[in-house]
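Yeah, one chain of the complex is gone here, protein chain that is, but the others are all in their spots.
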Amino acid sequence: MNNTVKHLVDPNDFTLEEINRVIDLGLNIQQNPSQYARLCEGKILGTLFYEPSTRTRLSFESAMLRLGGKVLGFSDANTSAVKKGESLADTVRVLDDYCDALVMRHPMEGAPKLASEYATVPVINGGDGGHQHPTQTLTDLITIKKYKGQISNLKIAICGDLLFGRTVHSLLKTLSRFENISFYLISPPELKIPRHLKDYLLDSYNISISEFTDLEDCIEDADILYMTRIQKERFLNEEEYIRLRDSYILTRDKLSEAKTNLMVLHPLPRNNEIHYDVDEDPRAKYFEQAAFGVYVRMALISFLLEVADHA
Amino acid sequence: MNNTVKHLVDPNDFTLEEINRVIDLGLNIQQNPSQYARLCEGKILGTLFYEPSTRTRLSFESAMLRLGGKVLGFSDANTSAVKKGESLADTVRVLDDYCDALVMRHPMEGAPKLASEYATVPVINGGDGGHQHPTQTLTDLITIKKYKGQISNLKIAICGDLLFGRTVHSLLKTLSRFENISFYLISPPELKIPRHLKDYLLDSYNISISEFTDLEDCIEDADILYMTRIQKERFLNEEEYIRLRDSYILTRDKLSEAKTNLMVLHPLPRNNEIHYDVDEDPRAKYFEQAAFGVYVRMALISFLLEVADHA
Partner (left out) sequence: MNNTVKHLVDPNDFTLEEINRVIDLGLNIQQNPSQYARLCEGKILGTLFYEPSTRTRLSFESAMLRLGGKVLGFSDANTSAVKKGESLADTVRVLDDYCDALVMRHPMEGAPKLASEYATVPVINGGDGGHQHPTQTLTDLITIKKYKGQISNLKIAICGDLLFGRTVHSLLKTLSRFENISFYLISPPELKIPRHLKDYLLDSYNISISEFTDLEDCIEDADILYMTRIQKERFLNEEEYIRLRDSYILTRDKLSEAKTNLMVLHPLPRNNEIHYDVDEDPRAKYFEQAAFGVYVRMALISFLLEVADHA
C-alpha cells in the first residue's frame, strides 16, 4: 500500500505535467479561494519541524487551514521524541497515524526521503539541510507563471550564494526541465554553484549557463532576477561572512539598467541583499511571491491528498 | 488600502463610542455564545508572540476558536524568522498574507505600531514592553461594566507597582475618558505613577487623583480595588524586590474595612498580592475578569474583521 502513496521529497518526484497541474491549480485557487475553502475538511496535516522555520511552517499551516483542514505538529526538535533517542523511522510510523499528510523540515539531508519510505501518508519535504526545498521551488514557479504567463523562453539571473543555497539548487534543477531557459549565475567566486551540479544540468537539459561575478554585467538582459540571501550560518567565520555579504546587493541604481518588465524575486527572509527602496519598484515581486507560496501549497496538499478534483 | 484597515495598538486608537461598542458586544457574546460560534468561519488569526505569554496568547486563541475561526503563529521568538536577521517590517509583510488579523506581543515598545504600518490586515497589540496592553484594558472595562452596570461615577483604587506596570498605564488613560472617575493610587514611593503620566491625565481629563502609600488609608471608600503584581523582572536587585513585594498585599482583614459592593480586580498572574483566602469573598472578581477577557477579545476580533454585524 505504502508504495502507492505520492510524496514530494525532491522536485524530480513530480513529472513536468504534475508540476504544471499543481501550479495551475494554485493559480485557480488564488482566483477562487472560496471554492476550495472546504476541500480538506476532516483532514489533518502534521508539521514535523526538526529545526525552526516560522515562514515555511506557517505558510503550510495557512494553506491547510484555508482548505478547511486542521494542523498539528511541533516547531522545534526540543519538544520532540528525538530527545528520547527514538529513530526517525519509528517517529514517522507513529505520527502518520495521527494525520493525513506530513510536512517535514529536518537539518539532516535525506531525512524526508527516509520518512517517505516508512509513512503511510504523503510526505512533503519542507527543507532538508542544504539539500532540497521543493515547495520553495513551486512557489518560485507559480510566481513566474503568474506574472510572465509561461515558464519558458526566459533569461533568468540568479544572484548570491549559489554554493550552499538549497532553494537555488532545487530551482535550477526544476527550471532546467522547462523549455528554452538561459541562466545567468552571479556570485562571488567562492560561492559559485557546485561543479557537479553545473555539469549535471548542462549534460541533462537543453539550457545555457553563463557565470558572472558582477550583477551589473548581466542585469540589463534578464527577464527575471532571483536574489538570494547569503546565510550567515553557512560560513565558517564571521569575517568571511561580512566581507561577502555586501558584495551582491540590489539597489535602485543597479535596477535602472534593467528591463521594464524584469521581475525581481527573493525566497525571503532577506538581510540586506535588496535595498528597502527597491520595494516600491513595481518590478519587485518578492512579497507577492510569498503570498503565492500559500496558494501553491494549498494546491500541493490537495493534489497529494487526492481531493483536488472535488472542488 | 492599508490606511482603511482598523488596528488596536493603543487604547486611544478607538473612540469612546468604539470602546463601548466592543464592550457591549462582548457582554452580548457572553450571554449568547452560540449565536457567535460561526462568525469567523474561514478566518485565520496569526499570533506573533516575540516573548512568551501563555495567558494572553491562549485567551486570543480561545476567542478566535470560539468564533469558529482558526489560529496559527508562534509563541517564542526563538522559533521565528527573527533569528535570521529579518526586519520586523518584512516579517509582517509576509505573515499578513497567511492570516486575516494579527496579534503581536513584543518586548520592544512600538513594535506593534510599526507592524500596523506595514500590515494589510488588522493588528492587535498583545503587549509591547512596558508600554501598552490595550486588550487587558478592554478586559478590565468589560468586567467593570458587567458588575457595576456602567463605567462612570466610580472611585477606583489601584494598588501596587504603578511605575512599570503597563496594564495600569493603559487602564488609567482609558478610564480617564469616562465620566466622573476618581483614582486612588496606592504604591510605595519608589513605584508611584510617572510624573508625566499624572500631569497628562490631570491636564487632559476631568478626573481626580489621590495618592496613598497605604492601602488601608483609602480602601473603605473605593468602588473598585485593582491590585497589581510587583513584577520581579522590573527590579534591578532581588533585595529591593523582596522588601517591596510584601508591602501591598490584600488580606481578608484589610477587606473587612471595604464596601460590601467593592469589586476586587487583578490582571493576573498574581504572586502574593492577594491572599488565597480572599478568593472565597464574593467581592473577588479576578477569575471572572479572566473569563471576560475571552469574551471581549471575541468582540474585538469580530469588530476589527468587520463581521460583528453578521451575528
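A few remarks follow.
Letters A and B mark the chains as written, and numbering starts fresh at 1 in each.
Keep in mind that, in the parts below, contacts are C-beta pairs under 8 Å (C-beta built on N, C-alpha and C of every residue); 3 or more make two chains touch, one makes a residue touch a chain.
This is a predicted model, so every value here is computed, not measured.
Only one of A:D24, A:D90, A:E109 or A:E179 touches the absent chain when the whole complex is considered: A:D90. Annotation: of B:V5, B:L27, B:L58 or B:L163, B:L58 touches the absent chain (contact as defined above). With the whole complex as reference, residues 34, 37, 52, 54-55, 58-59, 61-62, 65-66, 71, 75-76, 229, 231-232, 268-271, 287, 290-291, 294 of chain B touch the missing chain. Along chain A, the points of touch with the absent chain fall at residues 42, 44, 46, 70, 72-74, 78-81, 83-86, 90-91, 93-95, 97-99.
By definition in this document, only the chains that are shown with their structure count from here on.
Taking each chain's centre as the average of its CA atoms, chain A and chain B sit 40 Å apart.
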